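A single protein chain has been omitted; all remaining protein chains appear in their positions.
Let's look at chain A:
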Amino acid sequence: MLLDYTLQLADTSLILGHRLSEWCGHGPILEQDLAMANIALDLLGETRSLYQYAAELEGQGRTEDDLAYLRDAVEYKNPLLVEQPNGDFADTILRQFLFDGFHFQLLQQLQQSPEQRLAAIATKSFKEASYHLKWSSEWVIRLGDGTEESKRRIKKAINNLWMYSGELFMMTETEKQLAQAGYIPEYAPLLQNWEAHVKKVFAEATLEVPQNVFMHKGGKTGRHTEQLGYILAELQYLQRAHPGLEW
């Protein structure tokens, strides 16, 4: 159970980190190109710690690389939000903002987990998630309260992505059991804090918080959008074509 959850967290930060890394060299301005590469690196660092731990929990001799490069889409348990395409800069910012708010809340609580290894990883990554959230929040405000064009773009991003935000807080069977056992926090209070933050930022950005949107789910149980297949094809190509290759 703990293994499944650790893998789910690792898959999530890996896929979002990969998405952000796709911007490298394509950012709208140099500073934001660097920002996205920096955040991708933090997420990748978190991913490695989690996969290393998962490999130890599993005890089957698989390594962090095996877990990242040799599992198929159905085995990946990341929520649908993080696999959504980069779109334009506004889409990327909004996806990041929705995720960062969740990530920040979750890691803050996970630091108190009696599971010491998970708590240690959370403590490390929480410091980083804090400035990620600051960055994406500031950009939502800048785009929303910016020009007519930037506002049009961020509103379109909300239309594209809001429907994937609910899954972050829907608890799977694994998550429910772990929360009952006290290993991870309940998500309902996290959602409340997340909503409060979104409301505050959207108000500053002169944007409206969408109401009564149907929320898609499935990623956390292995049912993904077609996007994940394309990501894995690129991510895993080298290991599949040349098994065991190192560089």
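Please note the rule applied: a residue touches a chain if its C-beta (ideal position, glycine included) is under 8 Å from a C-beta of that chain, and two chains touch if they have at least 3 such contacts; residues count from 1.
Here is the rule we use: contacts and distances are computed from a predicted model.
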> Missing chain's UniProt protein name, "Fumarate reductase flavoprotein subunit", "Iron complex transport system permease protein", "Pyruvate ferredoxin oxidoreductase" or "Phenylacetate-CoA oxygenase"?
Replying inline: "Phenylacetate-CoA oxygenase"
>> Please identify which residue in A:W135, A:W162 or A:F202 touches the non-displayed chain.
In response: A:W135
>> Going by the contact rule already stated, which one of A:L57, A:A120 or A:M171 would touch the omitted chain in the full complex?
In response: A:A120
>> Just checking the interface: what residues of chain A touch the absent partner chain?
In response: 31-32, 34-35, 37-39, 41-46, 48-49, 116, 119-121, 123-125, 127-128, 130-131, 133-135, 137, 197
